[in-house]
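Scroll down for the structure; my scribbles are underneath it.
Apart from one protein chain that is not included, each protein chain of the complex appears where it belongs.
Let's look at subunit A:
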Amino acid sequence: MTNPKGAVPPLSLTAELTHRCPLHCGYCSNPIELLTRDQELDTATWREVLTQAHDIGVLQVHFSGGEPLGRKDLAELIEHTAGLGAYVNLVTSGLGLTEARLQSLVDAGLNHVQLSVQGADAAIGDRIAGTRAHHHKIIAADLVRRAGLPLSVNVVLHRENHHQVAALIDFAEELGADRLELANTQYYGWALRNRSQLMPTADQLAAAELIVQDALVRLKGKMQIVYVIADYPEKFPKPCTYGWGARQITVAPDGTVMPCPAASAISTLQLENVRERSLGEIWYDSSSFNAYRGDDWMSDTCRSCDRRELDFGGCRCQAFLLTGDAAATDPVCHKSPDRGVVDLILAEPRRTGLVMRSPSR
């Protein structure tokens, strides 16, 4: 298939199998309105989606959610995906992972586990997760290690756990992680509602920077650390991954196909569904995937800027959420006419009282 915008085959698919989740993280980037069990794609449809993804070039599948372990057909879907030759990653909170369950997933062809951790100890971890989650992390990490799979630990950082950065690095080491991702909260979905409560202080960010720099050197070759900065205080925006509709596809639990996991926030986008059209047609021919490919859509600010090849004008979802126009220059950029919006948010007095994520049925 050819595409007027020069789209090439996608590399990865994030399969959000369900929005159901036993945790209630106030920082959760999933939408405020979660899809329910009866809206989820069935096993046969997921298998078909995975086959189509492989046919158009997807080499890596991330099973995520919600909590993907909440789907009874997870092993079957992993087996199907591995059978196609794709790399299989499981993105999980670890709740629901038992030795037998993990064994069934490994037998099915699971390649890697990405485990979320909410805090460095049970007091903070359980408080942020809104349930007794912390001890499950220790159990899950141990099971993954013993199964011989590589383990990544993912921590979302915010004002309530930023002071724990050093302890979180130690904890990830104790868990035996090959890789630690320390990501400052991105404000989408439920997290946006809690932005004021989540936003770290300038002092916290400065302190974390030093600790991470030191750990990068100290742990080189032992544990890889990826630090995702908080973008609001920066001069330049974070890139829109590798570009809109360039490499990645996300399929929501109900089959909605998105160029990025946060894209359902852009209400002006005509998202399509795998129940109605094939993944290949949606990738190459849909208005949603073509909307921000290339640079025709860009504002003059971005189209005349040398950095457009690096950051693609920043995040489309953030542009929409903060300016109402998904084609606007990301307002984090100091060249954006809307930068004042971000400065105002940064200057506001911070609220306290994180609102826990409400569960899906």
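Following the convention adopted for this analysis, a residue touches a chain if its C-beta (ideal position, glycine included) is under 8 Å from a C-beta of that chain, and two chains touch if they have at least 3 such contacts; residues count from 1.
Here is the rule we go by: contacts and distances are computed from a predicted model.
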- Query: According to its UniProt record, what is the protein name of the omitted chain, chosen from "Pyrroloquinoline quinone biosynthesis peptide chaperone PqqD", "dihydrouracil dehydrogenase (NAD(+))", "ABC transporter ATP-binding protein" or "Cytochrome c domain-containing protein"?
  - Reply: "Pyrroloquinoline quinone biosynthesis peptide chaperone PqqD"
- Contact residue for the chain not shown (choose from A:19, A:47, A:71 or A:112): A:112
- Could you tell me which of A:5, A:24, A:179 or A:335 touches the chain that is not displayed? A:179
- The listed residue (A:14, A:30 or A:60) that touches the chain absent from the view is A:60
- Residue among A:96, A:150, A:176 or A:239 touching the omitted chain: A:150
- Residue in contact with the excluded chain [from A:18, A:89 or A:131]: A:89
- Positions on subunit A where the hidden chain makes contact: 9, 11-12, 55-57, 59-60, 85-87, 89, 111-112, 114, 148-150, 152, 178-179, 221, 224
